[in-house]
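A protein chain is absent from this complex, but the other protein chains hold their places.
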Amino acid sequence: MSKKVMWAFATLCFLTAYPLALIAEAPSDTAEVDRIVRKLDDLYRSQSSYGEVEMEIITPHWQRTLAMKVWTLGLEKTFIRITSPLKEKGVATLRIGNEMWNYLPKVNKVIKIPPSMMMSSWMGSDFTNDDLVKEYSFFEDYTYRLITPEDAKEDLLYLECSPKEGLPIVWGSIIIAVRRADTIPVWQKYYDEKGNLMRIWNFGEVRLFSNRRVPAVMEIIPQAKEGNKTVVRYLTATFDADIEDNVFTLRNLRSR
Amino acid sequence: MIFKIAFRNVFRQRRRTVLTMLTMFGGFTLASISIGWSDGTYSHIIDMFTRNQLGHIQVHSEGYLDRPSLYKVIKDYENVGKNIQSIPDVEAWAPRLYAAGLASVGEKSAGIRIIGLDPESENAATHFDKKIARGTVLNDANTHEALLGKGLARILRTTIGGEVVVVSQAADGSIANDIYAIVGIVDTGDEYSDQTGFYLTLQDAQELFALENRVHEIVVIASNLDRIGPLVGEIEDAVSNAALSVAPWQEFAKSFYNAMRADQEGMWISLFVIILIVAVGVLNTVLMSVLERTREYGVLKALGVRPKQIFGLVLTEVNIMATGSIIIGAGLGILINYLLSIHGISYPQSLTYGGFEFQEMYSEVNARSLIIPAITVIVSASLVATFPAIRASRTAPARAMRAH
Partner (left out) sequence: MEVNAQTEIIVAEGVSKTYSDHGVPVSAVKEIDLTIRTEDFAAIVGPSGSGKTTFLNIISGLDTVTEGKVWLNGKLLSEMSGRELSDFRRDNIGFIFQAYNLIPVLSVEENIEYIMLLQGVPKSERHSKVNKILAELGLSGFENRMPTQLSGGQQQRVAVARAMVSNPSIILADEPTANLDSKTGAELLDLMRELNKTSGMTFVFSTHDPMVMERAHRLVTLKDGQVVSDEIRE
C-alpha cells in the first residue's frame, strides 16, 4: 500500500492511532527503525477523513489566509473547497488518483490540470499540484537509516531517507527529525540530488483529533524563494469519518 | 620621387601588373560581396527578430530580465511611455504585461503565456496586426476577447468563436480566473511562442492580474538600427527612474546575439582565403621583379639612396597595385551588393533562424564591406612584399655593379 510524502496538508488523511511508546534509547535493531518509519507513513492516514483547515500564505508581495474544508477517502481521493476569503469562496479542487480538477465559481467552469502544470503552485501556496497528487511511502519507496547530525539534540532522533532507484522522486534525500519520546515528527528537510536544502517542513502544536495525537500545524518554507512561507493549521479533524463516495465527483465539484 | 619611380615601375611590367592586380581585385571583390551579404543577411534577421516582436530597446523594472516576475512592474507606465515617445529617434513604443497561467477549453488544458498588450501601439511598433493569421484584432478596450497562438489553439482544440477559461494568480495573491472569447489566431512565425501565446488587451490583463496602471515591459522601436546605442542613454535620461533598466536588443536577446556573432565569425574564413590568394599572387610578382632589378637597386644605393628608401620603393609599388585593385574592386563590390540588396536571393529551402523562417536574403552596401577587405588586401600584400623588399634594400651595390 502506498502513501503520501505529502501527508501534512497533501494527504490530509489523518491516520493511524498513535501508540504512546516511549523509547529511551536510540533504537538499534532494524525492526525498531522500520516501526518508526511505518508510523511516520501512517501518521495522518485513515480510511476517510474530514477537516477544516486554515492556510496562511506569506510572500514578500502579499499575505493572505485561505479557509477550506478537506475531505479524503482512502488514498486515492481528495476534495477541497475554499470557504473564505470572499473572492475565492467556492473554489474547489478534486483529486482522484493522479488526476486533478479545479472548479472556478466566477466563470462556473471546471478545469483539468494538465501534466505540464503539475509543478505549479496550488492556489498560490508553496504546495505544488504535484504535492497533492504524488503518493510515496517512506517504508516502501525509500531506504532509510538513523543518523546523528553534528548539531543533534538529545531528545530527537534523525532519519535519513533516500529514494529507491527508478522512482520518479525529485528529492535526493530527506532528513526527518522525530521526537525520541513519541516519534512524532518535528521537522523534515528536503534536499536535491546535489545535497542542497530545498525546503523545510516544520511540525508543531501536537493535538488530539479523533483519538490521534498529530501535529496540527505545518509550516512549509521553500529555500529557493526568500520570504515565502505557507502555514497549514488544522482547526478540526475527524479520522475514519463516515464520508460518502459522491463527495468526490465532478458533479459535487460544480455545486456551489 | 620614390612614388613616381614606383608608379612607373608598376606600368613597366604591364602583364605582370595586370595579373597581380587581378588577384587582388578578385580577392577584394569576393570579400566585399561576402561581407555585404553576411551583413545584409544578419541585418535582415535582426530586423525580423527585433522589429517583429522584441523591439530594439526594452524597458523593464530593474532585474526583470534576469528573473522575470509578476511583481517586477513598471508603474505609471503611460507617463513613462510619453517621456520615451518625446525622444526624436523613437519611432514607436508599446507596453506589455506578461504572466503565466493555465488555459482550459472543455477537457483540454494547457500552460500559457498571457501577453497583455495595447493593440494600437503594438500595431505601430511591431505590426502585431500582421501576425493575426485569422480573425480580427483586439478591440482597444475591456472586451474579454483573446487571441490565441496557432499552436495553442491546436493544443486546446478550439478556434475563433470558442471560449477559454484562464486561471492564474494575481499580484495580490488571489486566484485570477476569467473567461474570454476567442476572436483571432496569431502566427508569429515562432513555433514555440505560438504554442503558449495568449493575447489579451492590456486592460483585461491588468484587471485579471490586479495590476492596474502597471506593465512589465515597454518595447521601443528606433527609427534606425544604428541609433539604438545612443538611444539607450537618452531613454534612461528621459525616464530618469533608477528602478527601471533600459537595454538594447544585444542585451536582452543575448543568446541570439551571441549565436549571430559566432556565425559572423565565418567572415574571417573568407578573409583568410583572400589573404592566401593575394599572398601567393603578390609574392610571386614582387619576388620576380626584385630579382630582375637587382642591378637597379644597386645603382640607387651607389647614388646614395638609403636601404629604407629602397624598401619603401618596393612596398609603394605593391601598394599602388593594391590601391588600384581596391578602387576597381570597390566599384564592382558596391554594384553587386547593391543589386543583391534590391533583388535578394531565394533559398531553395527556407532557413530557420531564431525561430523565424526566412525565404529570401538580401545583401547590404555598407562601409564595413569595403573597409575590411581593403585593409586585408593592403596588409596582406604589404606583409608578403616585405620579404622581397628587405631583399631589395639589402642589395650590395658593389656586387650588383659587378654583375655586368
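Residue numbering begins at 1 within each chain, and the chains themselves are lettered A and B in the order written.
Going forward, contacts are C-beta pairs under 8 Å (C-beta built on N, C-alpha and C of every residue); 3 or more make two chains touch, one makes a residue touch a chain.
Note that the coordinates shown come from a computational prediction; the quantities given were computed from them, not determined experimentally.
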item: Displayed chains contacting the withheld chain; value: B
item: From B:I5, B:A100 or B:L332, residue that would touch the chain that is not displayed; value: B:I5
item: Listed residues B:V18, B:A259, B:V280 or B:A302, member touching the removed chain; value: B:A302
item: Hidden partner interface residues of chain B, rising order; value: 1, 4-5, 8-9, 12, 295-296, 299-307, 309, 397-398, 401-402, 404
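The rule is short, and it goes like this: only the chains that are shown with their structure count from here on.
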item: Cα-centroid distance, chain A relative to chain B, in whole angstrom; value: 53
item: Residue numbers on chain A that touch chain B, as the complex places them; value: 57, 59-64, 85, 87-88, 91, 102, 104, 106-107, 109, 111-114, 116-117, 120-121, 123-124
item: Of all residues in chain B, those that touch chain A in their complex; value: 71, 100, 102, 104, 107-111, 165, 167, 169, 171-175, 177-179
